[in-house]
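Below: the structure, in structure tokens.
The complex appears here without one of its protein chains, the remainder shown in place.
All chains are identified by letter, namely A and B, in their written order; residue positions are counted from 1 within each chain.
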Amino acid sequence: MAGKTTNEIVKVKIADLAVKKGEGTLVTIGLGSCVGVSLYDGIAKVGGLAHVLLSDSTQFSNQKKEQNPAKFADTALPLLVKKMEQQGGQKSRLKAKIAGGSKLFGKNSNIIGVGEKNIQMTRQTLEQMGIPVLAEDVGGDYGRTMKVDVYTGDVTISTVGRGEKKL
Amino acid sequence: MDHEESRVNQARMDMLKELANIGVGNAATSLSQMLEEARVDMEVPEVKLEELQEVPEHLGDPESAVGGVYFEAQSTEEDINLVCLFVLPLDSVKYLILKLLPGWASDASDIDVSADMGEMEISMLREVGNIVAGGYLSALSFITGLTFLPSPPQLAVDMSGAIVGAVIAETRLVDDKLILLKTTIHSAQHSIEGNVLILPDEGSLERIFKLMGVE
Partner (left out) sequence: MTGGLKLGKTVLITDDTAFMRMTLKNILEKNGYEVVGEAEDGKQAIDLYEQQKPALVTMDITMPNVDGLTAIKEIMKKDPEAKIIVVSAMGQKSLVIDALNAGAKDFVVKPFQPDRIEEALQKLQG
């Protein structure tokens, strides 16, 4: 139904994820070292967006408590896929676009930052799940906001002072 | 009772509030001296056990551009580590530049605040952050009896959400709820406002409570 938009905006917060079907926008603000992962099924028009904070849940598996899976790249993405399947998305049709993983602080150090680890684990997890990455806007030393148009699958990345980009 | 919530009782929150109180008091005094202003006011410190997802919103609109000064601090005697973030809205950054670097610009409209600011402006903001840090670390030292040393401060000018997210990631905290120590300072005469967020890492918080005598 081209031209019909509800303009409903679903906000995805840090260490969080959400799925939307049909139309509307998924948005996550403030990707610093975090990585935003958009998964999209263009046939069923199901969009999913995750805002991942850390890379590896297994580093914390000795904790007594259950970890929030949305926090880590390795657990957030399978969970996102599952939720998309519940709304009619099919894993085999999913395409990914990713953004973020910057180094806002510690720019002068050579130590691999959280951001870089997040990017690597995200790519690795997507590859393991057989989901291709169509586009990325990652790295650098600045923050990003990521918006997914659920009707078209278009992703818009905006920044402070560096303009906008479409993925 | 949830594991996290049982650790956080009234006595502990009160001690943290006192820590925040002394810290922000020191910071306000320092700022009033630097700005040569008669009054720099502080709001009642907020100490809260907050959901991780809600933390960025606590420091203002996550999409708004701010200046953030970040540093880590460690005790020289015990295994206590924390990260701290001092956040200033851009208007406040401009005011600091006008006031502390006189002659750098004729008025606020001349000033371009961005990640590409000049060396001296960046340096000045880092120093303000350093001084504010000194105030909080003195407070922590006073309460725990330990000495705390900070890393050299770093500055980022970017959207608030991204800065806060980056700092949260650095804490290596595993909880889904974080204890937030948030203090706000206002200069009475001008619109300078700053928020300070302090996040001790997991084990450190327990050690701090022990030293404060609140188990």
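Note that a contact is a pair of C-beta atoms (placed from the backbone, for glycine too) under 8 Å apart; a residue touches a chain by one contact, two chains touch by 3 or more.
The shown structure was predicted, so the numbers you read here are calculated from the model rather than taken from an experiment.
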Partners of the unshown chain among those that are drawn: B
Contact residue for the chain not shown (choose from B:70, B:95 or B:148): B:148
If I consider the whole complex, including the chain that's not displayed, which of B:30, B:171, B:184 or B:204 touches that chain? B:30
Omitted-chain footprint on chain B covers residues 30, 33-34, 100-101, 119-120, 123-124, 126-127, 130-131, 133-134, 137-138, 141, 147-152
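We take it that only the chains that are shown with their structure count from here on.
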Just give me the whole-number Å value for how far the CA centre of chain A lies from that of chain B. 29
Note: in the complex, chain B contacts chain A through residues 3-4, 52-57, 62-63, 65, 68, 70, 114-116, 154, 156-170, 174-176
Complex contact set, residues of chain A against chain B: 13-16, 29-34, 53-54, 60, 63-65, 67-68, 71, 102, 104-107, 114-115, 141-145, 159-161
